[in-house]
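Here the complex is missing a single protein chain, while all its other protein chains stay put.
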Amino acid sequence: MSKDYEPNIVAFLCNWCSYAGADLAGTSRVQYPPNINIIRVMCTGRVNPLFLVNAFQQGADSVLVSGCHPGDCHYMEGNFYARRRFTLMKELLEFIGVDPRRVNMSWVSASEGGKFKDVVEKLVKDAKDTGPFEQFRRNKINW
Amino acid sequence: MVDLEKLRQTAKDIVSRDDVKHIIGWKQGTYGFRVEPHFAAEPDEADALTFSPLCTNNLATYLTLAEKLPVPRGEEPDTRKVALMVKGCDSRAVVQLLVEQGLTREGVYVVGCPCSGVVDVKKVEKMFPDILEPAQAYWKNDQIVFQLPDGEKEVSREEVLPQKCLLCRYPNPVIYDELLWDEVKAWGSEDYEDVKELEAKSPEERWDFWKDKFSSCLRCYSCRNVCPMCYCEDCVLDRLNPTWTFRSVNLSENTSYHLARAFHLAGRCIECGECERVCPVDIPLMKLNRKLYKEVVERFDYEPGIDPEATPLQASYRPDDEEDFIL
Partner (left out) sequence: MMEGMKLQKEKLNDFLDGLRKEKYLFAPQKEGESLQFSPVSEESQVELDFQNTIIPPKNAVFPQTETLFTYQIGKLDIELPEEDRERVVLGIRPCDARAMEIIDRLFSWDEDDPYYFDKRNKAALIGLACLEPCINCFCTSFEDGGPASTAGLDVLMTAAEDIFILQPVTEKGEQLLSEQDLLETASDDEMKTVEKSHAEAAEKLQRKIDTEGIPQGLPGLWESPLWEKVSGSCLGCGICTYLCPTCHCFDIQDEVEGFDGRRCRMWDSCMFGEYTLHASGHNPRPTRRERTRNRINHKYAYFVDKFDVIACVGCGRCINYCPVNIDILNILAQVKEEL
């Protein structure tokens, strides 16, 4: 793998906590790696686990789903449902042979700009270790 | 013990009722070891019904398969019950449909057939090739006896039963309005040995295993259509706008298809093994389903298709669900 490989990370952040946390990291001038592509959703409960599969197909090297801490969900319980679904999808992806470090979930609240930076840094480091995702990437197979 | 006289008589009584549309059961197929689903709407059609180790089909799928056409103006919709013959595993599909409200309890009349395990027809056909004459089979202690043109052949159950039957823990219907004969003693226990074996391998080895299987998929959608739990009127895999999974058949789209199919059955699969049975290219789909089944049991202490009063797994949560992997 070449040294200058830059992973492409797709992050689904909930509007009320993690997205605000990422925003806080920005306004507080906390530096975090630019490899992350943020998609804002209203709640992690809105993240259909098939989004993860689709992200991998379309070229993500690692994915992140991040939302409010348990009990803090703006919609009371969205992140609890999300947690169950994510657990199962993570197990399934691992079972067919996707590296577990590529499938991530975190709780980042609106006040945790620092934690957001830590999460992103860990993800980028892991993604650089695991290398580009090629297993079932759509990328012109048989075109 | 299986009592075909009683089965046919019961079926006749049921279809004679005004509030029953038809009874769905099994009948001898057109050749060899095949058995086909049979829809008896009149008492005399019930004579063809049968029950044997060859009755592999899970008929619960027909409860939700029928296309609902708009009712012509001035006509009343048909609200009669559908009667259904079920084995143990099939009855769990009925329960899970009730849990998900895909069905009302009043809409179905369940006739339970305690079952000692049905055969894997592919295995039987390999054992006795080139049999065109319709053949029959029955249970005898720990054996299955096949009635072939050149006499009866006894085969031990281990040799011809599919994995799902060897591991079966629910041979007796868990829900029924009427039970046709005495319950049988459950024999199976689940240890997820094959799932654990694959889990123990490295991610690369696991992917090598699945890559071969997924690339041979034809996308005939038989595994989806035969599944009693796959009954969405608008399946995500048929959607064109947005297109979740492209129609082209290649490794990427096939993987996406199989992930979506397996995931949508997480906490819902009742282990009837129909998907694996129908697959023309022998993809071990039950391995995916059983992996998720194992996680569901171990992590959430939930077993689908047992309790009609339960809440669906993915529509419920516990605040203290495991989250050791969350950053």
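Letters are used for the chains, namely A and B, taken in the order the chains are written, and counting of residues starts over at 1 for each.
As a convention for this text, contacts are C-beta pairs under 8 Å (C-beta built on N, C-alpha and C of every residue); 3 or more make two chains touch, one makes a residue touch a chain.
Source: prediction; values computed, not measured.
Asks: Pick from B:V226, B:V296, B:L313 or B:I326: which residue touches the chain that isn't shown?
Replies: Residue touching the absent chain, from the options given: B:V226.
Asks: Looking at B:K87, B:K164, B:K213 or B:K287, which residue reaches the missing chain?
Replies: B:K213
Asks: For the chain left out of this view, which of B:K21, B:R34 or B:R299 touches it?
Replies: Of these options, the touching residue for the absent chain is B:R34.
Asks: If the hidden chain were put back, which residues of chain A would touch it?
Replies: Touching the chain left out of view, chain A contributes residues 58, 138-140, 142-143.
Asks: Taking the full complex into account, what residues of chain B touch the chain not shown?
Replies: Given the touch definition above, chain B has residues 29-32, 34-39, 57, 61-62, 65-67, 69, 130-132, 212-213, 216, 218-222, 224-226, 238, 246-250, 274, 277-278, 280-283 touching the missing chain.
Rule of thumb we're sticking to: only the chains that are shown with their structure count from here on.
Asks: If you average the Cα atoms of chain A and of chain B to get two centres, how far apart are those centres in Å?
Replies: Roughly 36 Å separates the two chain centres.
Asks: Would you tell me which residues of chain B are touching chain A in their complex?
Replies: Of all residues in chain B, those touching chain A are 198-199, 203-211, 214, 236, 244, 246, 248, 250-253, 255-256, 259-260, 262-263, 266-267, 288, 291-292, 295-296, 299-300, 313-315, 317-319, 321-323, 325-327.
Asks: In the complex, go through chain A and note every residue touching chain B.
Replies: 49-50, 53-54, 57, 70-71, 77, 80-81, 83-85, 87-100, 104-107, 119, 122, 135-139, 141-142
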